[in-house]
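With one protein chain held back, the other chains of the complex are shown just where they sit.
Chain IDs A and B follow the sequence of writing; residue 1 opens each chain.
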Amino acid sequence: MTAEAIHDHASEPPPALYGIAAEFDTSEALLRAARAAHLQGYTRMDAYSPFPIEGMAEVVARHPNPMPRIMFLGGLAGALTGYGLQYYCAVIAYKINVAGRPYHSWPSFIPVTFELTILFSAISGLIGMLAVNGLPKPWHPIFSTPHFERATRDGFFLCIESDDPRFDPQVVRRFLSQQGAKEVHDVED
Amino acid sequence: MDENRRDIDVDVEEVRGRLEAARGPEYWRSLEELAGTPAFREWLHREFPRQASVWTDEVSRRGFLGLMGASLALAGLSGCMTPKAAQKIVPYIEQPEKLTPGIPRLFATAMEMGGDAIGLLAISREGRPIKLEGNPDHPSSRGATDPFAQASLLTLYDPDRSQTVTHMGRPADWEELLAAMTAVSAAQRTVAGTGLRILTGTVTSPTLGAQIRRVLTAFPQAKWHQYEPVNRDNVRAASIQALGRDAQPLYDFMRADVILSLDADFLLTMPGRVRYARDFIDGRRVAEHDAVVAKMNRLYVAESGVTVTGAKADHRIPLRPSEMESFARAVSLALESPASTPATNKPANPDQWAALIAADLRASGPRALVLAGPEQPPAVQLLAHAMNTRLGAVGSTLHYAAPNEEEAVDNAASIRALADDMAAGRVQALIILGANPAYNAPADLDFARKLDALPPNSFTLHVGLYNDETANHCQWHCPEAHYLESWSDTRALDGTVSLIQPLIESLYQGRTAAEVLAVLLSQPRSNPRDIVQDYWRAQHPGPGFDAFWRKSLRDGIVGANKPPTNVIPSAGTPASGLFARTQPAAGRQQPAAGSQAGAAGVPQSAIRKPQSAIELLFRPDPTIYDGRFANNGWLQELPKPITKLTWDNAVLLSPATAKQLGVVNEGMVELEAGGRKVSGPVWIQPGHADGCATVHLGYGRTRAGRVGDGQGFNAYLLRTSDSPWSMVATVRKTGRTQPLATTQHQHAMEGGEIIRAATLKELRERPDSVRKVDKHPSLLPNYRYDTHRWGMTIDLTACVGCNACVVGCQAENNIPVVGKDQVSRGRAMHWIRVDAWYQGAPEDPRIHFQPVPCMQCEKAPCELVCPVGATVHSAEGLNEMVYNRCIGTRYCSNNCPYKVRRFNFLQFSDRTTPSLQLMYNPEVTLRTTGVMEKCTYCVQRIEKTRIAAEREDRPIRTGEIQTACQQACPTRAIEFGDLNDPDCVARRLKESVLNYELLGELNTLPRTTYLAGVRNPNPALEGA
Partner (left out) sequence: MAAEMRHTNAAEPPAESERGIEPLAPVLAPGQTYASVTDKISSIVLERPYHPGWLIGFGISFALVLLLLFAIGVLFTIGVGIWGINIPVAWGFAITNFVWWIGIGHAGTLISAILLLLRQRWRTSINRFAEAMTLFAVACAGLFPILHLGRPQYFYYLIPYPNTMKVWPQFRSPLVWDFFAVSTYGTVSLLFWYMGLIPDLASIRDHARKRVSQIVYGVLALGWRGSAVHWRNYESTYLLMAGLATPLVVSVHSIVSFDFAVGIVPGWHSTIFPPYFVAGAIFSGFAMVLTIAIPLRRFYGLQDFITHRHLDNMAKVMLANGLIVAYGYVMENFMAWLGGDPTEVSSSMDRMFGRYWPAYWLLIACNVLIPQVLWSRRARANTALLWVVSLIINVGMWTERFVIVVQSLHHDFLPSEWKMYYGTIWDWATLLGSLGLFSALLFLFIRFLPMISIYELRELVKETGGGKQRPDLMSATPPTRSKL
């Protein structure tokens, strides 16, 4: 898959550079390199690892984590929908004497309200997460990096991207190899 | 055409297979399968079998019969029309006019049954009767009905009724029969009718009687025999002995304070039942009045089996049949020797009971009444006569009227005579009108074989509703017209005569008995209406006849003046004349009776009984009577009042006897008497007398139809002409078992407050002894019901457990029959059920009846749990069921503490059998599979009345709306009305101290409440 993808791209006129990726042996090495790059003032970079590495996001991320807010709003919407729906049905749209209970039997309306809160929050969670991560995204330039399939097994990659204001191919290549990268590759866009 | 013919062939084969396979419950489905077959549908399109001839050529006879059986569609459709204008039938109250679709009209008519008649009003929709109610003006009904009358509607539409004249089992037609009969009558004329015999049941129709007499005059040597399996031979014999002539005792329970019934089931099976039940209960209504002033009659019942009458008794004494006479004698003797007033207040044996009862009877003198059931031997009848005379009850609580029969005979003798003539070859032509001797004649006569043994050149004709056992043994069979299809008349027990007018064109070309006899009188084409009219014109000559005729038809009673409201024959009716004559006769006998000390005067009839054996009682079945209703699904599925068994009869034993015989419920026993054997399943009946067994007649039919065939066992096979009601038999355990389907397994209340009862004494001492606090505090708001508040009360004192309400409801609300298998699975569909509760020792428990319809709770548990709002509350407080919204979660039923909801587990209601479609009440939806249903307080009646009231721009009148159960109830145990209406009876009753809510502690606020059952035991018996 990746191989062909590369080929497709290669067949295009002079390929622009997406960034320069380096593979590291361990998560510690990767984290070290990332921190160094951060100190160097690189801002546009990303790290790829087979499992989350703590502290890594703080180094490479440019925005705070939006998920809690998204899911809270989702839940809130669910709660309002749930109770509103029941109130509308039982008190406004279909007002009828059932078992001599009051039209607005609020205790009976709690369970559904609760369930919808959870439901909406969970759905907004997954969809939100994918949206924020820009997924699904079947193709991404980084996939063309040699051995990148190891990123989901035991490979640790750091990629400094070409749109970084301080991006200079030579400098970056040199910097990354200094960080003890096993291999350094250009990542074509 | 050829191709068409081919697939018809195929279908006929299928049809035959299906019809053969059809049994009991399946019956309700087999026809719809049948209707599914292409040929049948195509046939239906063509409305009439234009090509029947084409078929008969190529189709086997059996197959053709099969198709005919299935093709009731055609008959049904052709029957679906208003009666011919030529023969105006006159509606009740309103004058006949152009029929308006959708507007039901009432027609007065009457139903004849086993020598008794009840006046009815038939509700007709679009020219077809859909419901029967009692005729309020008719003294034998007073607006109420019994289960039989209610269910007779289904018999009218029964697809199994015979549909064609048959000769030697081969379909023939009326013309062929006419030819044959004309020939026969010609032949018989030459010999003055020496070989002509007519067999009927008990005839109470003046017209038919006259017709038969004309036949007898035309054929002087001909004989008329009558046989009714459930007859009044004993009563007749006794009154001939006591009074010198046959007379029918009529009882006036309204006047009676103390009643002793010697095995007389006057509340359910005895002729006059509906009126008797009403009068008896009127004599003990407490709820209306303040308990202190209320007065109640007291009923002592000595009986062997357990009947509803016994259940309603204040004191019930279980006795073996053989003990009945000595008991009666003991009472009678005690009556005559005033000295022996009992000291005991806990009678241990019948004699002590006798003394005690005698004392009570004597105390109320002329206001006492002793009655003996028609099943009791003449000796007991005579003792009853003697006691009544001694008490001076005659003329007060008891009257002697002329029998309502055209010609009262000794049925047993009559049928025996016929059998002998047949055996002796003296019979060349036998015409059986309505009777079914091959099935129910005494076993010793072996009637069926004698029928077959008749010489081939002799002529035998059976006229009946069904092509039944007897038809099977006759050369000719002719479908009889159902009474709702007939012009006729009938005389009720008290002598009241009613005209019977047809409500619908004959569905299956049935003929009335009179019509058939007319052929013998060489008036072959005579019209049944003319026959009746001619008879009455003869009775009422002169110009006023038309008015008289119209009035009689309209009122349902013949005669200018309506009979008095009680059953004492009023002046001018034959009865009183007889009464006048019989009094001196009786008087003449009095000294004699006195000198022979009344009781002693009655010759002691010897009773012998081997110890090993058991006494057997034959009794008419409480639901299918003598078997005539065997093919009536409503009655088959109607739980027997006490046992709650359906679809079967059983050998009813007392717990002790069952223990002694080592048998349990559903265990088969073989009964043997006189070398004849019958085996049936045992059912243990608490309260049954020890050492004897009750078997009900009417089951074990072989040609009743697909519903009745093969249900239960045939007790007639043991019954002989000399011992028709009880005999000594041996019981043998067979070790086999046969499942029985009962609707109530548990008769003990398990300490629940389900039935509240009190004695009159308790009530007088502590008027609120039954009133308990039902209400508990509730957080829920109370809805206001400002327009109407429908509510119901059910008086447990008044309910006699007869089940009329159940069948009435079934007819009104199109409630399906589900069959024995489904009943035994617990899926009976009745919207109202009558629970029978036992209290006390199993030897002689006190039995309470409790009808349970939907309680229409204001805080209905069922509504709360319905996820789709298929059951909700109306603004008038009805707990409504929305069928087309119901998805069938059945949660409502689970949450209903009264378990009154019924579920369509399968497609129970028959939506295809055409004749049944004619019967259904068009105002009530037919329910489909998977839908919950229940009592609606007959909401369709409420709405109908509301519309009428609105059209007339008036409020709904008090008592204008009657629910079906209320209307059917003989004892007015059920009252329904608008609780916002100050005059509403139900409202007034709810204020009675007896009023209580069933399971009121659940705070369901039921709209249906009960009035506690009050009994009036003899104060001399403490704690009894």
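The criterion applied here is as follows: a residue touches a chain if its C-beta (ideal position, glycine included) is under 8 Å from a C-beta of that chain, and two chains touch if they have at least 3 such contacts.
Only a predicted model underlies this, so the values are computations on that prediction, with no experimental measurement involved.
When the missing chain is restored to the complex, the residue among B:K346, B:H745, B:R784 or B:R951 that touches it is B:H745.
For the chain missing from the display, the contacting residue among B:H167, B:R189, B:R214 or B:R890 is B:R890, taking the whole complex into account.
Take chain A: the residues that touch the chain left off the picture are 1, 25-27, 34, 46-61, 65-68, 71, 75, 85-86, 89-90, 93-94, 98-99, 101, 105, 108-109, 111-112, 114-116, 118-119, 121-123, 125-126, 128-130, 132-133, 135-140, 142-143, 148-154.
Counting the whole complex, the residues of chain B in touch with the unshown chain are 744-752, 754, 822, 825-827, 833, 835-837, 852, 861, 864-869, 872, 885-891, 893-895, 897-899, 901-907, 928-932, 999, 1002.
Keep this in mind: only the chains that are shown with their structure count from here on.
With centres set at the average Cα position, the gap from chain A to chain B is 82 Å. Considering their complex, residues 94, 96-102 of chain A touch chain B.
Chain B makes touch with chain A in their complex at residues 780-783, 858-864, 866, 869, 872-875, 1005.
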